[in-house]
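Only a portion of the chains appears, each positioned as in the full assembly.
For reference, chains read A and B in written order, and residue numbers begin at 1 within each chain.
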Amino acid sequence: MNAREALRKISDEKPLVHHLTNYVTVNLVANVTLSTGALPVMAHAAEEVEEMASLASALVLNIGTLDPGQIESMLLAGRKANERGIPIILDPVGAGATSLRNRTAERLLAELDVAVVCGNAGEVATLAGLDAEVRGVESLAGDAQTAALQAARSLGVTVAATGPVDYVSDGGGRTLAVSNGHALMGRVVGTGDASTSTIGCFAAVGGADVETVAHALAYYGRAGEIAAGSAGVEGGGTFEPRFLDALQALAGDHESLEGNVRVEELSVG
Amino acid sequence: MNAREALRKISDEKPLVHHLTNYVTVNLVANVTLSTGALPVMAHAAEEVEEMASLASALVLNIGTLDPGQIESMLLAGRKANERGIPIILDPVGAGATSLRNRTAERLLAELDVAVVCGNAGEVATLAGLDAEVRGVESLAGDAQTAALQAARSLGVTVAATGPVDYVSDGGGRTLAVSNGHALMGRVVGTGDASTSTIGCFAAVGGADVETVAHALAYYGRAGEIAAGSAGVEGGGTFEPRFLDALQALAGDHESLEGNVRVEELSVG
């Protein structure tokens, strides 16, 4: 589904996107979800995650600040999501940095039917079993395209590896490159996490195919371009509020995306 | 107590407002409390909530991201607040969405002497036993006026049901309508939570009667109007910093509220 169609459906349906996510960027993630036209909800207690997931149209699992209780709740919510057939989007934050994060990402992928994995090049490379350089939750180097393709192949899910250019692969014949975006997005903590939530919004109405995922990232990156060009933006601090405005503006006037989505099919696979 | 008097007392006394709240909007809630002139403090460990509540002038309980440990701490802090006679303000975030939230809101109301309940129309309707449409933590529909009146009657506390117009009822003879506010407040995650904290600031110095609660919401909504009219505000992103500025400006120059508070007594009850 392309970005314009997805945003129109999100606006019509106001899908609930249930998050189990980290406490560092949770506010940005919630605001990006709301700005895109969906309804964010965060609920992590084992006592309610299944019920909340039963109300949702997509489930986002972000392992940025893991603890054992949260892992169990992710599994509970994830099983319910699978039972209901709603897409699970996994952001393996910090995979490659600690064994808890590696093990948890692997366990979630093994025990749940994850629809999309979205992470930076280093995190995705780690999941693909490739060499990666990850420092904390930052990817310092790595070939995002190869990482996306290899991870998608080995995991059997749609994989997005984000960076200056984002690559989205189904592991089979299709890999899409998304060149929307702006360097200022890297000056704000959590823009990676929030790109995963944007995929959650799109998947809630459009499913988890490579086109829908790539268009979520194109919409997200296009908002970054608009924000970066706004008057008075001089760094990550002033960029962030303009970025939320731009997401809201695009979500409300999705026709303006026409001609500005830079998604390219690569002749590889 | 009217808004100007409350803001003057808050400025003089700098009351400590103890919060047990959700991790999604906690930063906004703290900044709104500080901007209003009070001192926010967040403390949730069973080991210290009673001691912290002993230092506070009001206690805000927000169930937005519940877990069992937090519920026990809310009860501990709440009992101490009752013992000391400081007001408890409850925001039943997501009541109507999951049974954990419903049960917890009911338990807090049963075991504690809550002074004010503040939520959106759907959450308040749920507590009143009325039909409600809640999706996650958003109210999709509902008659806020009826919800406020019925909940106040059945719970025996002051109830504020927020929305385009806020209704504040004591369940007896008095229901006030507050028409200050702006639609951009709905484009920022947590403005509902922060309205509850603003009531906490006002109740800390003025008590929990309908007038004080309504004036807290009028001040809060007036700040939204000012922010929405500020140069450069084009969406929820740019609105939020201006909103905090406007709260600070009004709290520092409360006389400027004169003539701009739209609180109306309704002839119902």
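Throughout what follows, a contact is a pair of C-beta atoms (placed from the backbone, for glycine too) under 8 Å apart; a residue touches a chain by one contact, two chains touch by 3 or more.
Computed from a predicted model, the values in this text were never measured in an experiment.
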Oligomeric state of the whole complex, in copies, if 2 are shown: 3
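Operating definition for what follows: only the chains that are shown with their structure count from here on.
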Magnitude of the superposing rotation for chain A and chain B (Cα, nearest 5°): 120
CA centroid of chain A to CA centroid of chain B, Å: 32
Touching residues on chain B, where the partner in the complex is chain A: 22-25, 27-28, 64-68, 94, 97-101, 135-138, 140, 187-190, 232, 234-238, 240-241
Chain A - residues contacting chain B, complex: 14, 16, 18, 23, 26-27, 30-31, 34-35, 39-45, 47-48, 51-52, 55-56, 69, 231-232, 240-249
